[in-house]
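For this depiction, one protein chain was excluded, whereas all remaining protein chains were kept in their positions.
Chain IDs A and B follow the sequence of writing; residue 1 opens each chain.
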Amino acid sequence: MNRRRSSIIDPLLTVLTWVGTLVMFTPIAWMILTSFKTEEDAVSYPPKLFFSPTLDHYRRIFENDFASFATVSILVTVISTAIVIVLAVPAAFALTVRPVPKWRDVLFFFISTKMMPIAAGIVPIYLVARAFDLLNTSTVLVIVYTSMNLPLAIWMIRSFMVEIPRDVFDAVAVDGAGRIREMVQIIVPLIKPGLASTALLCAIFAWNEFFLAVNLTTTVSTLPVFLQKFLSFGKLYTAQVAAVATLINIPVVIAGWLAQKSLTRGLTFGAVK
Amino acid sequence: MSKPIRRSTFVGARAYSLAFSVSLGLLLAQAVQAEPITLTVALAANPQMETAAKLIDNFYAKYPDIKVKFQTLPENQLRPTVLKDVATKSGQFDVVMIGAYEVPLWAQKGWITNLSKEFVAKDTEWKSDDLLTPIRDLVSYKGDMFATPFYGSSSFMFYRKDLFQKAGLNMPEQPTWDQVADFAAKLDDKSKNISGICLRGIPGWGQSLAPLTTVINTFGGRWFDEKWEPQLSSPKSKEAINFYVKLLKEHGQQDAAKDGWQECLQLFTQGKTAMWYDDTVFAGPVIDQANAEVKNNVGFALAPIKEKPGSGWLWAWGLSIPTTSKHQDAAWKLVAWLTSQEYIKLAGEKAGWGTVPPGSRQSTYKLSAYEAATKDYADLTLKSINAANPLKPTVDPVPYTGVQYVTIPEFEQIGDFTSQQLAGAISGQMSADDAIKASETKIKEIMEDAGYIK
Partner (left out) sequence: MRMKIMTSISLPDRSRATRPSGRLAKGWWDRLPLLPALVFVILVTQLPFVITLYYSLQRWNLVSTNAPRFVWFRNFVNAATDATFLKAVVNTGVMTFSIVVASVLVGGLLAAGLNREFRGRTIARTLAITPFFIMPVAAALFWKTGIFDPTFGILGWITDEIGIGRINWISQYPKLTIIIITTWQWSAFALLILLAGMQSFPTEVAEAAEVDGASRLYVFRRLMLPHLRPFIELTGLLVAMYVLENFAAIAILTNGGPAYSTTNLSYYVYLEAFSAFDLGRASAFGMISLAIAMALTIPMLRVVSGIFKEGGRA
């Protein structure tokens, strides 16, 4: 590298980058720190950086039905994500490897459904769910989360399939039976990392979703709904919320950290190799 | 040719499946009889109800053939959840906890069972004479009870005795709003980050409009005149709203437009405000959660007044049985048990007298253990409840009932809008007068649309 001016500018930029990074992370660090404080320390003035830590809030997480909400969250996230992948792989296949006529229109149809505000359909979704006796069940959340994530998943998976070299398929016959084999045995293994990052992103969106959960379910519901209850107990809740939030974000954050690379690749719809 | 044959086989199949389903139905019916009945109960998530959930084993001991499934929800979610359920006749709940505002409206719509007619008259064990009269009236429609009161409450003033003493001030048992404004100005301590008073400011008809409406009432204002013409811009209502906004802006807590009773409770228990005007039911939790400095210095006074005496609000959480419930008798057993003298005693002994549901029964206030535990505020609570009159809440006559709300179905919509404008005024985005003007235009629109005024 022949950058002469960099001797002064580079360290400065590095410092600035670190400042920016820390600004981004400070709220999270503060949240983690708060989760080890007593409720009174959490709201003390001036804010306490040093305090005698307590694990009380972590011990008390399992009060107030945390377990049942967490179970629903995990169930809904895993099942809806699995269905998304199972539906999206063949769809992406039909839009990429053996494209149907007008595949481009279909692709744009999918992404356009993502741009329709869910709020516009919430009343009928609610009423239809009631008609089928699905309100306040995890089934209704699985259904709506699947449809919420499906378009994005199809786009991402398609972008991974596009990159498979053509000659890979030449060995396979293209009759009906061969097609399933082609999909399951050849394509899926090739795009495994891509599928994983797609699944992760869908899982994050399902795990964090609030609007549909709060409107369609109440007691059989996911963790965001559980968390929002803290507002109305009329107690000090900052530290307790921090503890719950820290705990339930740990798996997502770690998965996100591990999958950084393939996540970006999928999100750029394959524009980056 | 083939058609009749097909039809007959079809009919045959139908008959067969019918027979099958009938026998299956019989089997199921038998199974149901042997199985205990399970009641699904929607409750507000508050300390009193948490106690109820913990004590349910005592109910099982009495009625072994009934099982109870509690679904506790935050207040703001309980309302829409239960309403959606009963209005669409989903029949998910056997017992629902609803507020005083809903009881007459839902009774009128036939959504909830007439308890007086169906149960109270027959059940001599459940003492209905012992209920506090204003609270019983509150959960009644046309003289019949449609809910049993789980707890009843009014509003009063919480204040810090130590701060008053230090400032050389004295809180009378019956303060006026002018005095309170004066105290707030003197106690407001920006350097120590302690506000003069904490009042609700967050939008929501059940939030900021509750205290504001009691201020409007005592200032001599009202929501509507006898012809349902909106009266927020009448001089006295206007004065009251301007007073509330000004007090909150000048000596209220910081960032008041985001605070409901939850935040005020936090601020008061952490010593960040000198006064707080809110529901009497928070007296127990305040003492329970206060930090060391505040704990022994909590004082109580009646709701401040201006023109009209007895300006506290009146509220009750009642237990109702939706008409869609298939287990009416079992539901009554639970409802009666949860609001019985026996339960109150049990809750006091097992969970502490501070978390006993207050304000429902006279006998509660005669229990010596309860008296001892709540001596600081029990009398004032009773006094406030008895002084409030939801049938005649204002100085001038009104066509509606309800102290801190208006018992018409449109009030939720009206209240949500008005409280949004109020928050706008509190946050300084608009003047109180503009907020009133915008609200009144909207109220008029809603009332015309609903056919109250032409």
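Methods note: contacts are C-beta pairs under 8 Å (C-beta built on N, C-alpha and C of every residue); 3 or more make two chains touch, one makes a residue touch a chain.
Remember, it's a predicted structure, so these values are computed and weren't measured experimentally.
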Chain not shown: contacting residue from B:L199, B:I216 or B:A423: B:A423
Sole residue of A:T17, A:S68 or A:Q185 that reaches the chain not shown, by the stated touch rule: A:T17
Contact set of chain A toward the excluded chain (per top definition): 1-3, 5, 10, 13-14, 16-18, 20-22, 24-25, 27-28, 30-31, 34, 42-43, 45-47, 87-88, 90-91, 93-101, 103-104, 106, 108, 110-128, 143-144, 146-147, 150-151, 154, 159, 162, 164-167, 169-170, 176, 179, 183, 204, 207-208, 210-211, 214-215, 223-224, 227-228, 230-231, 237-238, 241-242, 244-245, 248-249, 252-253, 256-257, 260, 263-265, 267-273
For chain B, residues in touch with the removed chain: 80, 83-84, 87-88, 105, 108-109, 193, 201-204, 253-258, 266-267, 270, 272, 409-410, 412-413, 416-417, 419-421, 423-430, 435, 438, 450-451
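In the analysis below, only the chains that are shown with their structure count from here on.
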Inter-chain centre distance, chain A versus chain B - centres from mean C-alpha coordinates, in Å: 38
Chain B residues touching chain A - in the complex, by the definition given at the top: 45-47, 71-77, 81, 84, 88, 90, 92, 193, 261-262, 265-266, 269-270, 282, 285, 289, 291
Of chain A, residues touching chain B in the complex: 40, 43, 45, 126-127, 130, 135-136, 214, 218-219, 228-229, 231-236
